[in-house]
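Down below is the structure, laid out as structure tokens.
Excluded from the complex is one protein chain; the other protein chains are retained at their positions.
Just so it is clear, A, B, C and D label the chains in written order, and each chain counts residues from 1 on its own.
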Amino acid sequence: MNKMSRGLLSLATPIALLGVWGALGDPASPVAPPPQTWLTQAAVMLAAGDLQLAVLATLKTVLLSTLVAGMAGTVMGATLGARRAVSDTVAPTLEFLRSIPPPTIVPVAMLLIGAGTGLDITVVALATVWPVMLNVLQATRSIHPTLISTGHTLRLSPWSRVRNIYVPCILPGVIAGLRVAAPLAIIVALLVEMLATRPGIGRLLLTAQRDFDAPGVFALLLTVGLIGVAVNGAFEWLERSAARRLPNAMR
Amino acid sequence: MTSASGEKTILQGIDLNIGRGEFLCMVGGSGTGKTTLLRALGGFCAPTGGAVFYEGAAFSGPPAGVVTVFQDYGNALLPWRTVRGNVALGIEEQVSGAALDDRIDAALAMVGLQQAAREYPAKLSGGMQQRLQIARALALQPKVLLMDEPFGALDAMTKAKLQDQLRHIQASTGATIVFITHDVDEAVYLGDRVILLAGSPGRIASELRPALPATRDQISTKEMPEYLHARHELLERLHGAAR
Amino acid sequence: MTSASGEKTILQGIDLNIGRGEFLCMVGGSGTGKTTLLRALGGFCAPTGGAVFYEGAAFSGPPAGVVTVFQDYGNALLPWRTVRGNVALGIEEQVSGAALDDRIDAALAMVGLQQAAREYPAKLSGGMQQRLQIARALALQPKVLLMDEPFGALDAMTKAKLQDQLRHIQASTGATIVFITHDVDEAVYLGDRVILLAGSPGRIASELRPALPATRDQISTKEMPEYLHARHELLERLHGAAR
Amino acid sequence: MTPRLPQTRQWLLPAALLVAWQLAATAQEGPSILPSPVEIGQTLLETLVSGRLPADALHTFAAAIASWVICLLIGIPLGMALGSAERLRVALSLFIELLRPLPAVALIPLAILVFGFSWQTEITVTVFASVWPLILASRSGIERLHPRILEVVSTLHLRRWHALRCVITPAAFRQILVGAKLSFSLCLVVSVVAEMVGNPAGLGWGLVSAQEAMRASETFAYLFAIGILGVCANCALDFAVKHLFPGLAQGN
Partner (left out) sequence: QTPARTKVRVASVVSAAWLPLWIAKDKGMFEAHGLDVDITTVQNVSTVVGALGRQFEVSGCTPIDIIKARLRKLDVVGIAGNTQELTANQQMRLVTRADSPIRDLADLKGQVVATPSLNGVIHIATLNALRQRGVDPKAVRFQEMAFANMGDQLAAGRVAAAEIVEPYASASMKVGVRTLGNPMLGVADPVILTCWMASGQWARDNRGAVAAWRAALNDAIQYIQKNDQASRAVLAKWTRLPDAVAASVHLPAYTTRLGDAEIDTWIQTAVAVGAINEKASAIGASLN
């Protein structure tokens, strides 16, 4: 399949579904209005300038918190993966934290750090660090023992071992984790924006919901979906360029 | 000197002294613990009883100057580095620039991999991968070289060439070499001393010092009566041990 | 009949006919394309020019009755299955119950792994893992057996036993066997015909039919003048090809 | 992460944190919304004895498990199919990426419309939010298989189903397990969120109503219950995996 037919094929499914919805949907439906009404509503929001600002704000939160979660998750996952003793010691505490729903963190975090950019990033990073950590942990534990022995027998410095053996081996895990984490970051960012009325798509979504503005809700959801596609595209590109630099390690 | 075990006892009552500059070959049936013994010498697993000493000191982790060449070459190479990059791995922190290039080229030349220098390991044949691992170890100019069936995947010609190469390296650098092989000819041709592991748990069943000259030659040495005698003797003992 | 290549041409002008029930050995320098040729025969890579036929038909994917034993045994075993489970893999859908157990036991007995039947592959030595892969292939009772350096990691004793085992299996089942080895003695002792690959891109440089009786014996056969002659001849040609 | 229960070391950290909290709570004067662990513990005990907490926890747990099972049934086959069939992957990838970042909270009104405030809403929303890690992990599990494994399958002439069951799935198992674990904890978290907004039942609703009844220590007791449920469920999952698939935990 060439690039062109791939592009067409991937567009086919969503466009067919939206087409059917558009043809059969009732434009006056208070709950599931067809796509054409979304576009009208999106145009209104764009004209008012709300949508652009909200998208920027949400994107900023998502990117910064994914960065934080990516780094923290990688360090945590690699440490836990390489050191049984550490992972045994902190496992239940981490499992506990992992089970706390983000909406319940928001009020506490709002009290402790106030409703600022710090709140968005903290809560989102807290919720998205886990996929990265678990994937990196798995990748670290899957490094072939002979490869680790190789690092030892060549007496590589710890830094060189990290750079030449651990990093290339866990990089696919980091990327796999980030690919789960990034859309999750979008979701949680919206949630924080809704719960703490932080600027962003979440707040617009909340307003639209409260105003019973169904086309507006769908217009925003479509925007969120498109952001997700863009973020995923970025990660696919990252994965491909990593695969070019690390041939055969991306299996 | 050592005895090592996992969940079950793999080696028992091993008492082995390896002299500086010695070329020690290790033979023995499949699963008798050769690899395990080599791993203990290389600092990869501590014995559960007894101890291993290197230059008079016990150690944990591979001591300086000791390099192991692993049996499963497929997993010992970095798939994301080219052949050159893999050889560079152990020495790039110590030397750099033209000196590094020279060391790499020299190591690749010793194993005959100059042609493949820019390939990735996945594109190499089994034998080429194993030679690459050997080149990487040689590039380090080690004082002790521990090799686990390094020539197992090689054809007779390449093998013979590398055998001579190895004896030559040992003679010129005074390195100590411990060498596992299944090839009796190889063990007798290479080794100053050959030990034979047998049984389960494994122990040193027998020891043999082929009375061969220091400089050896694939044709004349293998025709010497001392060679033939040592070879015969080792085969006998192997058969005996297996019974 | 075939010529296969990756980014660069690996094999060229290969024209090879393997008769039913034949025992064909393949020797040649490291990287001359033996594994590649075996993969083409096994249906794992299509030739870029020419074609491969099995029982008169071209094929894609391994044809029924053809089983390959891979060179890198480490990746070919299922680490989550025990030794028994690995042997069962290919046959558990066809037979079951006591018949299955019998087939597994028989296959394990052929390679001498009865003791390790309940172990996981990670706990086996290199040679034991390779024997396990062989047992798994034998359990299938294949019509064609493609083996890539199957005895490379084995000690002389085990190797000799398995060689005789293999000839015996071939005689009793009429299987066709293609066998890559670096051991000239092994090639001559086992093969009805030995082909020699050489050059880059690889080609069939030479072919040899040791005039040995169908039933062979480790001691007497290896003392026969025909054996010694074939062995000498093959060595000569190998040296010649390498030059 | 495989917490081994009999060890004491792993309880040191939580214990230390609780002690620090207790000290901070006692040091603080005046009425506070942040209750001390001792108070929380007492409330936890009361709600346990009264049977309210166990009933709520059971509801949440059942909803999470049901959602997780549905996630497994959808996510693993779909992910594996995406990993092995390129056309399917291309056809669905954009669609999936469009859906994946949609927040469950935004979909709750839609689900309520179809199912009302009910367990169906809860499960639909939970499955929607939690199935993605499984799809992704199963897909990459297939894509990252060692090529030799596939060659073994074809040279042994394994039938499709047998190969899938006995070779492909176990070989991708570790990767899938990562997705399953992520999906499992997401199921718990999202069930609670869905209960807070879309299905007035279970721990999520308990949390909300405790908060609205101004029972701070009960709020935290519920929060703790949610966390403890998560820890126990994860332990149980690890235990189950270890004992149901002993070979897969081995080697690899």
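Here is the rule we use: a contact is a pair of C-beta atoms (placed from the backbone, for glycine too) under 8 Å apart; a residue touches a chain by one contact, two chains touch by 3 or more.
The shown structure was predicted, so the numbers you read here are calculated from the model rather than taken from an experiment.
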Touching partners, among the displayed chains, of the absent chain
A, D
If I consider the whole complex, including the chain that's not displayed, which of D:Ala16, D:Ala85 or D:Leu113 touches that chain?
D:Leu113
Full-complex touch with the removed chain, picking from A:Met4, A:Ala28 or A:Ala47, is A:Ala28
State which residues belonging to chain D touch the missing partner chain.
30-34, 108-110, 112-113, 116-118, 196-198, 200, 205, 208-215
For chain A, enumerate the residues touching the unshown chain of the complex.
28, 30-31, 107, 110-111, 114-115, 195-197, 206-207, 209-214
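The criterion applied here is as follows: only the chains that are shown with their structure count from here on.
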Maximum number of contact pairs occurs between chains A-D
Calculate how many whole Å lie between the centre of chain A and the centre of chain D, each centre taken as the average of the chain's C-alpha atoms.
17
Would you mind listing the residues of chain D that make contact with two or more other chains?
146, 252
Multi-chain contact sites of chain B, meaning residues that touch two or more partners
72, 75
Overall pattern in which the protein chains touch one another (line/ring/star/complete/other):
ring
Could you run through all the chain pairs that touch each other?
A-B, A-D, B-C, C-D
Complex interface listing, chain D residues touching chain C:
146, 148-149, 151-152, 154-159, 162, 166-167, 170-171, 173, 245, 247-248, 250-252
Of chain C, residues touching chain B in the complex
6, 27-31, 34-35, 71-72, 74-75, 116, 123-128, 131, 149, 152-159, 182-184, 235, 238-239, 242
Can you tell me which positions in chain D touch chain A when the two form their complex?
1-4, 7, 9-14, 17, 86-87, 90-95, 97-106, 109-110, 113, 129, 132-133, 136-137, 140, 143-146, 174-175, 177-179, 181-182, 185, 188-190, 192-193, 196, 204, 207, 223, 226-231, 233-235, 252
